[in-house]
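Note that one protein chain of the assembly has been removed; the remaining protein chains are unaltered in position.
Naming follows writing order (A, B and C), and every chain is counted from residue 1.
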């Protein structure tokens, strides 16, 4: 699975990275990422997730070929 | 007494005119003007009056040498 | 620019509140950036081609310039006391104003956006309701009418 992260998440992860995982939904993915970077727990719990530029919820079935964008809370303007 | 009128009042009076009167306050002046132009009654009742670029009320003692501006309701913007 | 066309004359005070020239939106906006301001709000009141389903050809504005200028200045001061403003600018046009042209301009700048919006609206509302400026609407059918801002003011 490919990941793209933004803003403050880049303090914890590479901007883009691959992760070998069988996680099939967001919650499972989050657990894997927190194992990698326990300090990112608080930030990750506030993030939205997107696949193909569409936000997804926990019902969304992730595939191994997906690229997942992790979107921290907005701070534009 | 000199008068300057604006906007819709110019449909009833000359922009500037003199009036021989002993009227000493706004109410008395209005009565004189309505005698001149009965059709202006409704408009005049909505107007403000100013002397020396300051709004005045009915307490203000008018002098024969005053120039009175008659100010219809605003419609700027 | 003809100095006497605007009030007060530029020589006495470079703040113009009533202008017989087209309003310089770009020039005024360029003065409205301030290092302490996070928000700039500009309002431009422009001439519409339609009022109550009558086709408007153009408007003509008239003012009692001395009172109008002083009142606009006072309104800007009042807004600056009420909100934390870095900048407060307002100008009203007089004379003939064509469709799409600006008849009145208000610019406010403040640290946060709520103040800039609220102050801007306060200023334009006061100018429209209180300042001695009058509009005459000229319609495409050749008729004309002294305007009111709302039906309640129609005489």
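In the analysis below, contacts are C-beta pairs under 8 Å (C-beta built on N, C-alpha and C of every residue); 3 or more make two chains touch, one makes a residue touch a chain.
Predicted model, so just to flag it, every value in this text is computed and none were measured.
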Among shown chains, those touching the left-out chain: A, C
Absent-chain interface as seen on subunit C, which is shown: 25-26, 29, 33-50, 99-100, 102, 111, 113, 116-117, 120-121, 124
Residue numbers in subunit A that touch the chain omitted from display: 6-8, 11, 42-43, 46, 48, 50, 53, 55, 69, 71-77
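In the analysis below, only the chains that are shown with their structure count from here on.
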Centre-of-Cα separation between subunit B and subunit A, whole angstrom: 74
Rounded Å distance, subunit B centre to subunit C centre (Cα mean): 26
Residues of subunit C touching at least two other chains: none
Of all residues in subunit A, the ones touching two or more other chains: none
